[in-house]
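A single protein chain has been omitted; all remaining protein chains appear in their positions.
Then we have subunit A:
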């Protein structure tokens, strides 16, 4: 890489530089552009969902049960005559909300614990490390099932369960990223400038450990969506008739054998698309937030 001369900066310049960088990241890797577009589409759907759908996702119609996809019902109708397209679209918000909240909790708690473990070492490290090992020792989906089953079948508990099984990833990652920077020159320099330990950790080391964690967040998000849908699929968590991809796949699965494939296929595709998007997004995000790549 060559060092280039950047012009003097004003806030507006900074924004322009960011936009130019965004454009560069997009054009450099078309997959990133695809991922960002899909991401915006998913977020848009989640926000606007209830207002853009053609039918009420909960309205049943006994005269129109199990109709194949048509111009009237793009994704067909289910066993109660509800419009599958409307249900898939409306479900986006719930599924995304569960995943975002769970990943946010996992990221905040996990990275804090991990950062402290990595920075101080010793007992803090040992306790966090072994706790995370214990969580990882369970098959994670079974652990999530157990938590929801034991704590009660509510939306909050699905979120907590998903957050808990994601904790170790963040804790371990934050620990390593912080530990390698613990003795960096700028950390020593910060000590000489009169910064207390917590301040060094929060303002010097942690922001520098963020880029790899952004990737983790994105990958995790897809996984969390899958996990939440999985819990609903086996009957834990979201309760029918609320539209949710996992339940819809579970209910639709009963009808595949009788040839009504659209019931399970479309929510399944939506799920796949969401997971795919978040997985692709990870790399693009890293390119965007890593200052080393910003010239």
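Definition applied: a residue touches a chain if its C-beta (ideal position, glycine included) is under 8 Å from a C-beta of that chain, and two chains touch if they have at least 3 such contacts; residues count from 1.
As a convention for this text, contacts and distances are computed from a predicted model.
Enquirer: There's a gap in the complex where one chain should be. From "ABC-type dipeptide transporter", "Small RNA 2'-O-methyltransferase", "Cytochrome c oxidase assembly protein CtaG" or "Extracellular solute-binding protein", what does UniProt name that chain?
Expert: From the choices "ABC-type dipeptide transporter", "Small RNA 2'-O-methyltransferase", "Cytochrome c oxidase assembly protein CtaG" or "Extracellular solute-binding protein", the unshown chain carries the UniProt name "ABC-type dipeptide transporter".
Enquirer: Among A:32, A:208 or A:232, which residue is in contact with the omitted chain in the full complex?
Expert: If we include the chain that is not displayed, A:208 is the one touching it.
Enquirer: Which positions on subunit A touch the chain that was left off?
Expert: Interface residues of subunit A facing the absent chain: 1-6, 8-9, 24, 28, 184-186, 188-197, 204, 207-208, 291-292, 294-295.
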